[in-house]
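In this view, the complex is presented without one of its protein chains, the others remaining in place.
Note that the chains are named A and B in the order they appear, and that numbering of residues resets to 1 at the start of each chain.
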Amino acid sequence: MKDADAGTVHREFVKGNEAICHGALAAGCRHYFGYPITPQNDIPEYMSTHMAAHGGVFLQAESEVATINMLLGAAAAGKRVMTSSSGPGISLMQEGISYMAGSELPAVIVNISRSGPGLGGIAPSQGDYFQAVKGGGHGGCRIPVLAPHSVQEMYELTMHAFELADRYRTPVMILGDAIIGQMKEPYTPGLCEPPGPIDKPWATTGCAGRPRQHVKSLYLKDDDIERHNWKLHEKLQRIEKAEVRAESYHLEDARIVLVAFGTAARVCKTAIQWARKEGIAAGMIRPVTLFPFPKTLVHETAGKADLLLVVEMNTGQMVEDVMISTSHHDKVRFMGKPCAMPTPDDILAEIRLLAGKTS
Amino acid sequence: MSGGGKQHFDKVVFKRPDSLVDVKTHFCPGCHHGIAHRIVAEAIDHFGMREKTVGVACVGCSVFLYDYIDVDVVEAPHGRAPAVATGVKRALPDHFVFTYQGDGDLAAIGTSEIIHAANRGENLTVIFVNNTTYGMTGGQMAPTTMLGQKTSTSPYGREFSNDGYPIKMAELLAQLEGVAFSARVATSSPAQIRKAKEAVKTAFDMQIRRMGLSVVEFLSTCPTNWGMKPLDARNRVLGEMIDYFPLGTFKERKQADFV
Partner (left out) sequence: MRDMDKTNTDVIFAGFGGQGILMVGNLLSIAAMEEGRQVTYFPAYGVEMRGGTANCTVVISDDEIGSPVVGHPRACVVMNAPSLEKYQSMMSPGGTLVVNSSLVEKGDVKRTDLSVLFVDANEIARGVGSLQLASMVALGAYAAKTGVVGIDTLCGCLPKVVSKKYEKFIPLNISALKEGASFA
């Protein structure tokens, strides 16, 4: 499709990492804390250059442990806050993320993920799916996870993340990867509305004119902690009901349905275009929210399609959520490539195989 | 000069230390990490401990220590080398254990580990390479970055009002009772390199004599991220860096006080 609006709409050509910064600033984030790690250094570097001009605070912490706790503090003070990191740093943040989930503090945490485990490497990877989606922190902590697949979405979903964070009083994670962070492509700023200002009467801003209040996750008395857990659970259920997002790509008539997110989904789109040229009815479900997972869409689609092919840049993680979503386990296939981009040719070959074609 | 095989000489007056692997390093031109590596390897040879040494590599440009120094090496998470080394040393008390850490690694994310290893008086030797920046990740601000120094996360120059002051680790660690030896050296001239070798040997000796933790801070270069030619980088060490980070020995224990 030729971009018909190209002449009239203002398009910027930036890295995905930079689009995240644009989204955060547009959403009113004025407090950024971070620590260097490849492949997300463009984010702290951009913030260090531009935050002051927006009247905000950029601070490089001495570690990710400190970073996430600075975030906790500024969020408790009622500010829109963000940090970004990659695997090793996100692991160090898990303690603080759990405390923030327990204390019901809004914040946006960006993971431009790389290969692991351990120091791993800087190659792109989707190996952090479980950590992000199943709650990397202790004590049953779970937070919404958004998975952008384009520079446009890096911008838009960052804004959306701030909105979700404030609305549900929860940390929200953006799960990108090295490809989507490092690549540049045109994007159109201003296509979606930034979240408006929101009242935070719970914030610890000094008790002038009101009784003192606390931001905390410790509940020792009676059955307070049980009640607190049920409350958090009820919140997650509301999120699951209202906040699922997924893209349906050529789903209407699809016999072979790919399920993929983020960068892997981009490659799948190319493979699907090629497959359709060969007369194979392929399509895709692309979860945009990884938690909450688009269970219903997956279940309904599994009922209609011949096969589901889950494609991930790891050895098989989201495929478990696909299995949980549907009882048609016999229809689910998996194709994984840990720590590298699958090529469209690889995926097309798999689609052909599943379609019983050997062209 | 012919590029052919190695020439034969009658008398060896200078050679690669046995503990230094004969490969090309990945360090940038003008980087002093390579000099520090050689000094460490020479000291290992000097004490004849190659086979009884365990090195602990940090995360930074020196993470490939295991490719260059011909001893067993454990890789630690970013900043945690002193804790990992503590584990190794407690398990193998008769072995020689050293860490090799950058300034982001030791003086930022790993401050807690180094302070407590030092305070426990662990019998470890710490080689600390201060190049006033995060080399591996592309030149961000480090705790050691000089006031006014431009880095990719202090694009307008480091200001104390936002980022505090460059931290003087050798002096700070010298305050702790558990530290047996703390010195700062540089490798920007032959005379400095000679002194650096002496300091590293003393530091190793402290561990062998079970005197406590020994640390040698190297003032190093990062021409790549400083945006300087190698010679200018060397001159920066000789000038503003030594002005702020004085060379010398800040502590040298003469006798163990806990035997």
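One rule holds in what follows: a residue touches a chain if its C-beta (ideal position, glycine included) is under 8 Å from a C-beta of that chain, and two chains touch if they have at least 3 such contacts.
Note that the coordinates shown come from a computational prediction; the quantities given were computed from them, not determined experimentally.
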Sole residue of A:Ile20, A:Val110, A:Ala178 or A:Met335 that reaches the chain not shown, by the stated touch rule:
A:Ala178
Touch assignment to the omitted chain, from B:Leu65, B:Ala81 or B:Met136, lands on B:Met136
If the hidden chain were put back, which of A:Val267, A:Ala305, A:Val319 or A:Cys339 would touch it?
A:Val267
Interface residues of chain A toward the undisplayed chain are 1-3, 6-7, 11, 13, 38-39, 122, 178-179, 182-186, 266-271, 273-274, 277-278, 341, 343-345, 348
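In this section, only the chains that are shown with their structure count from here on.
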Which residues of chain A touch chain B in the complex?
35-38, 41, 44-45, 48-49, 52, 58-60, 62-65, 88, 118-119
Given the complex, residues on chain B that touch chain A span 59, 63, 75, 77-79, 104, 108-109, 111, 134, 136-138, 140-141, 143, 152-156, 162-163
